[in-house]
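Left out: one protein chain. Kept in place: all the others.
Going in written order, the chains are labelled A and B, and every chain counts its residues from 1.
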Amino acid sequence: MKKTGRTLVLMSPSALWLIAFFLIPLAIMAVYSFGSGSFGLAGQSFSLDTYTKFFNTPSFVNLLWRSTLIAFYTALLSVLLAYPIAYFLAFQAGPWRASLLTIIIIPSWISYLLRILAIKLILGSSGLLNSVLLGLGLVQESLPLLMYSRSAVMITLVYTWIPFAALPIFSALERIGKPLLEAASDLGSPPWKAFLRVTLPLSLPGVWASFFFVFIPTLGEWVTPALMGGPEGVMYGNLIQDQFVRALNWPMGSVMSMVMTLLVILFLVLLTRFIKLSELLEG
Amino acid sequence: MNQKKLASSIGWGYYLLITLLLYIPIALLVVFSFNDSTLLTFPLKGFTLKWYQQLWDDTELLRALYNSLLVGILSSLVATVIGTFAAIGVTRFRFIGKDFFLTVASLPLVVPYVVLGVAMLLLFRFLGIELSLWTVGIGHVVINIPYVLLIVAARLAGFDARIEEAAMDLGANYWQTLWRVTLPICTPALLASFLSSLTTSFDEFALTFFLTGTDNTLPIYLYSQLRFPTRVPLVITLAAVIILVTLVIVLLQEWLRRLDQPKRRKGIEIT
Partner (left out) sequence: MNEIAVELRNVSKVFPADTKADEDLAAIQNVSLQIRHGEFFTMLGPSGCGKTTTLRIIAGFETPTSGDVFIKGRQMNDCPPYHRPVNTVFQNYALFPHLNVAQNIAFGLEMKHVAKEEIEERTRKVLKLVQLPDLGSRKPNQLSGGQQQRVALARALVNEPSVLLLDEPLGALDLKLRKEMQIELKHLQTKLNITFIYVTHDQEEALTMSDRIAVMNNGQVLQVDSPINIYERPTSRFVAEFIGKTNFLSGKVVTGGSQEASVMLAGEAVALPLSEAGLTSGDAVTLAVRPEKLQLHHDVPAPNGYRKIAMHGQVREAVYAGTDTHYVVVLQSGEELTVHMRNTFNHNLGEFSPGEQVVVTCPAEALRPLAG
């Protein structure tokens, strides 16, 4: 049939690319993680040894747990700080909302690495902030301030995520529209009550989307910890990266990656639950 | 009414605060790239273009820039072409496995790049493929497909499929219709996809790190220079250049997006 031919031609390039360079690699990683640990692919037999080793290493598991917490708090903070922006753009910005949204998104398009560099240069011990403080005589010696710590990592992450976190919330709020709020006020509801009982619940799908959209990628974050975390701010992603670059323990690296992937899948499934529930609540 | 005004002021205030915080670091980078000093302190020492000159003379850096452009342009072309085809397939046709495809095609958006990097590294290792700019480019195509799909599918959904039927009614077969009607109408979306892929590829580091061979892209080069304090001014200057180039590309994207808005006339919307 003609239509099948066309569909095949249109879909196969992307489908094949994704299978070859996305699905198959993930499958290889999965298979390799269950291997007996030798370097090559040949001569492997099924074995849970590396997994056992992983779960029996407290520092590994702890780091996974800590990273999950960091990702959680990062996502939480990002959403909380982004919500007022989204609200402002949706209800208070008037006709300029499109431009104002663009303005706030632009920095995110500028190299991530560079922005971290900029923050380092500003907050570092020989950096800008300290030289200003020293120059003004407010401090006797330079403060290490927020560099090389877990907080530094989280603050930097939240800082970079806020614009992205605002987007799904903004979409959800825009869909609510003024007429609904006017109806609420017409029925006697003061603004703060209208917010709590109408706006907030209706914006929840956007909030959930925003939360998970920050949470899930942050689980595997390693660049920010590498630049800003120091020994205290190491995250799980650095551990994985280390296995491949320094320790050259590829089997362990794969196992770690698999554990992370399974965690991601778990949270993705959770996400679909949350979004569906909220839409159900909307009726 | 006063309550409303107060809330509005708070809203504006918060927005301006966040915007300021977002732009100050970037602005400072640009400012210091013109500063005649190797230290990052105030007051500014004097205007100079010497860092830009040094940048221009740094062959290693220029090589990395060239590599980034090469990888960026090629991978963006591939991503735009195959992503556009898929977008057409997804919006105009029904077929089994469509939902599955859409799910898989959206996954690169959420999967942590470290996982992706590891998985692709294993693939290339076991296939005996050496890491190089090619492997980097392949990875960049993977992460850009979702964006292209999104942008082009949105444009396609916005215009009436009857236009394609009209073309076929007038004698064009399916591929002629795509070439003479569908794709021309989508041109702004195609350009926007290309530019989006280009900016993503140009900045990409987290994934690229795992897939790079002996040739560096610009972010990789940048990362390697961060340990050397004497190189800091150069790095800052490089950063300023990248910022300005990215800004130009982003503004271009925005202009294209505005161009794409459907026009209205006497209640009949032409899309």
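Throughout what follows, contacts are C-beta pairs under 8 Å (C-beta built on N, C-alpha and C of every residue); 3 or more make two chains touch, one makes a residue touch a chain.
As the structure is a prediction and not an experimental result, all values here were calculated from the model.
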In the full complex, the chain left out is in contact with B
Among B:Val111, B:Val152 or B:Ala167, contact with the omitted chain is made only by B:Ala167
Touching the hidden chain, out of B:Leu133, B:Val181, B:Ile220 or B:Leu238, is B:Val181
Across the whole complex, the chain not displayed is touched by chain B residues 159-160, 162-163, 165-173, 176, 180-181, 184-185, 187, 263-268, 270-271
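Just so it is clear, only the chains that are shown with their structure count from here on.
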Per the touch rule above, chain A residues touching chain B in the complex are 2-4, 6-7, 9-11, 13-15, 17-18, 21-26, 28-29, 32, 40-41, 81, 84-85, 87-89, 91-93, 100, 102-104, 106-107, 109-115, 117-119, 121-122, 126-128, 131-132, 135, 159, 162-163, 191, 212-213, 216-217, 219-223, 227, 237, 240-241, 244, 250, 253-254, 257, 260-261, 264, 268
Counting only contacts in the complex, chain B reaches chain A at residues 3-4, 7-8, 11-12, 14-15, 18-19, 21-26, 28-29, 32, 39-42, 81-83, 85-86, 88-90, 93, 95, 101, 104-105, 107-108, 110-116, 118-123, 126, 138-139, 141-142, 145, 149, 174, 199, 202-203, 205-206, 209-210, 219, 222-223, 226, 232, 235-236, 239, 242-243, 246-247, 250, 254
